[in-house]
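Every protein chain except one is present and positioned as in the full complex.
Chain lettering (A and B) follows the sequence in which the chains are written, and residue indices restart at 1 in each chain.
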Amino acid sequence: MSNVSANSEYVSYLDHHGKYKGIMSWIMATDHKRIALLYMYSIMTFFIIGVVLGIMMKLEMLTPGETIMKAKMYNSVFTLHGILMIFMVVIPGLSAVFGNFFLPIHIGAKDVSFPKLNRFSWWIFVVGSIMAVLSQVLKDGPPDTGWTFYAPYSTTTSSNVIMATAAAFVLGFSSILTGLNFIVTIHQLRAPGMKFFNMPLFPWALYATAWIQLLATPVIGITLLMLIAERAFHIGFFDPALGGDPLLFQHLFWIYSHPAVYVMMLPAMGVITEIIPTFCQRQIYGYKAVAVSSLAIAGVGFLVWGHHMYTSGMSDTARWFFSLLTFIVAVPSAIKVFNWITTMYKGSIDVKPPFLYALAFIFLFIIGGTTGLLLGSVATNVQVHDTAFVVAHFHYIIFGGMGFAFFAAIHYWLPKMYGRMYDFKMANIGLVINFIGFNLLYFPQFVIGIQGMPRRYFDYPAKFQPAQLVSSIGGFILVTGLIIMIYTLVKGARKGAPAPANPWRGSTLEWQIPSPPSVENFDEEPVIKENPYDYK
Amino acid sequence: MSQHTAHIEEHRDDEASKLGMWLFIFTELLLFGGLFLVYSIFRMQYPVEFRECSLELSVTIGAINTVVLLFSSMTVAMSMTAIQKNDMKKALLYIGVTLFCAAIFLVNKYFEWSGKFHHGLYPGSELMKLLDRGHHLYFSLYFFMTGLHALHIIIGMTLLFVCFFKMKKQSIHSQDYVLLENSALYWHLVDLIWIFLFPLMYLIS
Partner (left out) sequence: MANNTTHTIEYQSLSKTLLILLFLTFVTITIASVHLGAFTLAVALLIACVKSFIVLSNFMHLKYESLLLRILVGMVFVLFALIVAITFIDYAFR
């Protein structure tokens, strides 16, 4: 257990500022833990802005017709909401925050392989974010294309598309560098004695994720460059009048963006895979299956992008082919859910906030995942494509899935990161409100989606009024829950009772070192267990 | 305390740097991969036009550039051999030759492009707008792909320049040459891409 005072060498990474003082000791930090916190503060900021924009849309949808904004404004709001949430919140989210913090610790290393590159990737993340903000305020007006930037509209609208795509390009570069760093770290810096199959499963998930970041992101990079060239020089790749093909844009876009949904989901699954064994005090069921399923998801996930294009005029052959592959890629995800639940069976379950968040994740992810199958089969997809059904589906996945996994992770690791504990009761209250609010907000969207409510519309026929009302109320409830949650966490991190080194009786390496960790993580050589989830 | 961070920064792992460079090369391959994908689709859709356009390019200039790049690829590899044998003079010489080749490549490219510009053929030009679809797409691809490739030549040259000066200052030497090794890898990548660009752009016959 923690032996803080006995160890005279120990200095928490929060107190150790190195060469620089004050804020510079953060901006110039190369310590993976400090960089993780930098990412967390920036991402939480963008998340809050994104939520505000989401709530603005919900206010607009409160009544049919114009409520608080005009159609054009609504277009810009959902575009910015999407860009923020996708490129600046969920894609970097788990890997840049918790991956940065815990990947080196989980494998018994002092830092990532390239600490300076790590700092650089945060810097360009900030630059990209500033560019995204600029795209809102420059003179041509905020982009109104949706975060998908579909051609040909994106090549013709007069708004600031170039700046927004350039921002996405830079943010992508940051993501590539993080992925590169993690792959090298996992290959080179595992503590002596730790083989790949002795690693905890969170690093496994990050490893698979990193490959996607590395190999898929360049494709969107070049696509966005083509889009910029299309606007600047009319190169014609995506312009049917010049012989090009707008569908080609969709192909290129989704060649990246489908794998990107696994950049969001895989680390989320990794987090859940850490939390469940800890709170059940039980060895994870099917360690190898979970580890390998991450790789399988990453691999097959590269080949299914066309399920976003069933109604776009793609060939029939391609349609059934993509549909088939989509069903195949669902299998490894289902394996994971099965293994989580089996791990709980006969475990001695300790019902603490992180575990409850993990349960909420599983519940929401199952809904998101099964409605994903509906969207994956061509026949049903054609009915609900571009309706509120899709909006509900992807919010269940990325918010209910990745978002709740992020919340689970922060409730799980906050004591380690700050050395302080938050108030369980308040955390549980926040969780319940979040859960209720979330379902009220998005479940009605499934229903009206099937009834034909299109997505990205600021107006709707009166018959959808009741469902939209419920949904908007859900939005307000959710925001209340989020405020309670954030308040509880911030208060815990700043003034909470000191946390012991291992509050949850976890078995992975981060629980063997003091909370918060010292600069070098391990003041003594860590003991590597053959099985990271050894709960005997 | 300061020895903590000092320790982290002094730690050197060439194996890691090299793996990192390879991963970066992967990203470059897929970056160009996107363009090759676009190329292959339009070539399938406009085979005749693509052939006609490729006749507009000078195979001679393309071939010279191919030879120059292949040669420079060899010299940069030789510079690696030299530094491993602790023969600094030769290592510097070979880097110099590589840089010289790179310059020739760029000069050639400049003449090739300016010839096109001279005829009013450049991205966004009036003439481009008058071309029919297949021709338009071919030349857009031509400018985009060779332009991006030329940009990579310039980046590679910058890296090699840095190596050159570091070798002069003895901060790259027979015991520590990973920067040269990585720059050389990058240079080979540039060559690798050209190996595909050349037949696909110039030799459609």
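As a convention for this text, contacts are C-beta pairs under 8 Å (C-beta built on N, C-alpha and C of every residue); 3 or more make two chains touch, one makes a residue touch a chain.
Note that the structure is predicted; figures quoted are calculated from it, not measured.
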*Taking the complete complex into account, tell me which visible chains touch the one left out.*
A, B
*Quick one: say which of A:28, A:117, A:133 or A:303 touches the chain that got left out.*
A:303
*Check each of A:71, A:318 or A:341 against the chain that is not shown and name the one that touches it.*
A:318
_Interface with the unshown chain - residue positions in chain A_ = 187, 215, 247, 251, 255, 302-303, 306, 313-318, 321
*Residues of chain B (touch criterion as defined above) contacting the omitted chain*: 11-15, 18-19, 22, 26, 29-30, 33, 36-37, 40-41, 43-45, 59, 63, 66-67, 70-71, 73-74, 77-78, 80-81, 84-85, 175-178, 181, 185, 188, 191-192, 195-196, 198-200, 203-205
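Criterion: only the chains that are shown with their structure count from here on.
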_Using Cα averages as centroids, what's the distance between chain A and chain B in whole Å?_
35
*Would you pull the chain B residues touching chain A in the complex into a rising list?*
1-2, 4-5, 7-9, 13, 15-16, 19-20, 23-24, 26-28, 30-35, 37-38, 41-42, 45-46, 123-124, 128-129, 132-134, 136-137, 140, 143-144, 148
*Hey, which residues of chain A end up touching chain B in the complex?*
11, 16, 18-19, 30, 110-111, 113-115, 117, 176, 180-181, 183-184, 187-189, 214-219, 221-223, 225-226, 229, 232-237, 242-245, 248, 252, 255, 519-520
